[in-house]
Structure formats: C-alpha cells, structure tokens
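Only one structure is covered here, and it is reproduced in the block below.
For chain A:
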Amino acid sequence: MSIDFQQIREQINHIGERAPARENELMALYDRAYQLLDDEARDLERLISRVQYVVNNFDPFIRCALPVTEPLDFHFFTADLPSQFTVIAADGSQIAPDRHAMVDYCLINVGGIQMRLGLDEPPKLSVSSRLFYDQDLFTSSGRITDATLALMRDLNERKLLAELASQAYPPVITFTDGQMELWGRASDGLATTDFQKFLDEHLTVLEHLCDLNIVTSGYVDKPAANHVVRLLELALLSETELPKVREIFPLRGVRDNQLFLNLLAPGERSAVFRIQSKSAGYYRDSLALHFFYLNVGREDHPWLARVEVPAWVAADENHLNRLQSVLIQQCQMIGSRPYPYVLHRAHEVALVTLEEKQQVEQMIAFELRRHHLAVGELSQKQALKEFSGRKRYTR
Partner candidate 1 sequence: MTAIEIGRLLRAGTTGFVVGCRIDQFSLPSFGDLVRVPLDRDYQIYGLIYDMHVDDDGLVRQLVTSEVIEETIIQDNRVNRNVPIEISVLSVGYEQDKRTYHLLPPRPPLSLDVIFSCNPDELCAFSKAGRFGYFRHILRARDLPVGELLAAHLQKAQRAHVQIGNPMWVNDAIQELITLLRDDYAVLMSLLSTVGDAFNE
Partner candidate 2 sequence: MNNSKSMNSDNNVQFGMGKTGIGYVVSGGLKENLQVRLTVSPQEVQEGAFVVIESGKWLFFGLVTDLQLGATDPRFADEQSEIRLPPDMARLLHGQTLYTNLEVLPALMMERGPELSSPEYQIWRDEIEVGIRSEPSALPVKTIPAHHAPVRLAGPGDIAEIFGKEKESGNFVIGRTREQNYPVCINLEKLVQRSSGVFGATGTGKSFLTRILLAGLIHHNTASLLVFDMHNEYGFDDTASDTKEKVVGLKTRFPGQARVVGLGKRALIRKRPPDFNLEIAMSDIQPEDIELLTRELNLKETTPTTLDALVASFGRDRWFTEFKRMQINAFTEDQNGKKVPADGSVAAWANANGVNIMAAEGLHSKLNRVFRLPYIAEEPASDGIGEIVRSLEAGKHIILSFGKHESDLDYLLVTNLLSRRIRRAWEQRTNNYRGSGEDEPRPLVIVLEEAHKLLNREMAAQTTFSTIARELRKYYITLLIVDQRPSQIYDEVMSQLGTRISGWLGDDDDIQAVLSGLSGRQALRGMLARLQPKEEVLLLGWGVPMPLPIRSRRYDKQFWDELLGRTHVINNEDDIISEMGF
C-alpha cells in the first residue's frame, strides 16, 4: 500500500500554521542561550561544581559538556601545519548475517589510508577482510547480532589504525568516523560480557596510541548532540528545579550546532569540553573523552563538525593545533563539501558493494559444492524480491 496523502496533507497544514509562532519562541530561546553563554562564559568553576552536584545527587547519567580551561565563548584559529606529517584514517563495513541468504556467514571489512602531503607519491591503502562462518558466528553469549558485529568492526578499525600509525612517519595524526567511544550498550541486544570484552580491548588500543603519542580523534560530520546547551540549561535551573533535572529542558529546541555556527568563523575551533555521560565514564584519566566544535566550512557556507579527542591530545596545545590545521586542510581538499579527504577514502576502501557481497556468497557456495556439500536456499521472501532483477542479455 502507499501513503494516505490526504491525512498527511492535513498534518502538514497544521505544522505550517504553528510554525511562525514556534519560530518566534525559538528565537527568544536562542537569545536567552546567547545571553547565558556570555554571562557564564568565564564562570567555569561554578559550572563544573553545578554539574558535579547534579551527577552526584540527581542524575548520574546526565549527558552534557564540562568546561575545562577555556571560556565558553572561546574561539581560536590556527594554521599550524607541520612541514612533514602523516595523516591516517580508517573505516570499516560489514556484511551482516542474513538468514534470508543462501549461505549463513558474515564479514568485516576494514580499510585504512595513509597520506603524506608534499610528496609525489600516492597514499598507501590497506584492507583487512575477515570472514565469519559456522562456529565463528557464535560468542560466549550466543549468535552474533548486528550490534556485536558493529562493535567488532569499530574495534578492528582502531586496531588497524594503531597498527598503521605505529609504523608511520611522525608526527602522525589519525581520525576515525564518528564519536570516539565504542558505540553500544548492554541493552542493545548486546550481552554485558561481550561488551566488556570489546571495551577492554578498545581501551588497550587507545593506551597503546597514547604511549606512542599519536594524535587520535573521532570526526562527527553533522553533530546532533547538544551537550553545551544541556550545560547551559543546568546553569539556568533554580535550586528548586534541580531535583527534577531529568524532566526539565528549558532550552529545548536550541541546538549546539546553531549556537556555535554563530560563534565560530571558518577555520576556528570552540573551547575544548569534557564529555559527561555514563559511557564516557569508562574512559578515564589520559583516555578521558573531550571534544570541540570546528567550523570546517567557508564564509558563505559555514559548516560545523564535532571533533572528539582523548585527554592526552586535549591537554597538549601542539597536538590540538596540529589536529585543527590538518582537519581544516583535509576538509578543504575535497572542494565544496567539506569533509576530511582521508576519511572519505577510508570509507571507500572499506566499503563492500552488493556485487562483492554476492560474489563472496557464490564463492562459498561453490566451495561447498566442490566438496559435495548441500548449500542452503534463498528464503522465499528474498527470492521473490529478487525476481524483478533478472535481465536477459541484449545489446
């Protein structure tokens, strides 16, 4: 069936009617937020203790930004590119186990790219492909789920990154796509034991990178989280409202993105904040997670990215400056749509196409048949979906 456009049309009309009023409300909220930013900018001590207070008493899992040393409205430009350096990115993709397919298997594909600018040579590519079949498809807690697979993939990305970085020409700057922490919670169909195992491994990798003093970061292209706004909300709440902190969102609708776009000129970064959240709690000391916003766009088309860094990078001014400069350079390389070139390429290298997926399946099936083993069938559902794809050879 299809959409009932009649119903939709009515609802859209309502949206339209409410929109202008809502807009005005939002404008007022933004004014408020800017004002707060301005007022509280330097009152970092008070803000930090406020957050601690809430975490200790009312919401230990609250997610917000914690200022470190720089004022809230801090903005900073640098173009401190080292004369020689290596930038490395890694990305991964997977073939999830598909019970509709002929063969039951899954695959993790991780790709990395190393680039040294100023040299007349192409970047080096690396790929690592790992197939999981039969017993590999089970962990101690049962069959691999999509979430598990994603975790494993992320972990492998970082491992590849560490491996490449350890042999690269220093100084080395690395990024991965998305936030630094491993994504996943126990409740996401992920057994706690599995998650813990992966987390431990991740922490080990990060420590290794820390030892090597390599700049590690996560690049978030269109940041949606509003950690700084939450911080401002906390500053706004009265003493009496604090206990109900989990339910009160006075600045709801205001977004970090918009806030900082007005603040940061192209190439400028915001203050470095520390991430306050439950999951961030796993990363401690020199691995503690921080972030800053960076305007990677142009005068006529600004664009905000969030860059997450561990503590050893956040604490080192040189690291930060280099990271900022390299990121800006990488984003400019691509042209009108700012995004780090190496991240895009890493993604390309890691990507598994549909054809490749089908090729792998055929290869497995062929091998099984060669040993005179039976191969499963497509599910009826899948077979029906595929009917329309058949084409006869014509020129």
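If you want to know what made the cut, all candidates are chains of the complex that A comes from, given by their letters.
The criterion applied here is as follows: contacts are C-beta pairs under 8 Å (C-beta built on N, C-alpha and C of every residue); 3 or more make two chains touch, one makes a residue touch a chain; residues count from 1.
If you're wondering where the values come from, they're calculated on a predicted model, not measured in any experiment.
For chain A, the touching candidate in this complex, among 1 or 2, is 1. On the chain A side of its complex with candidate 1, the touching residues are 115-123, 125, 332-337, 341, 344-345, 348, 355-356, 358-359, 391-395.
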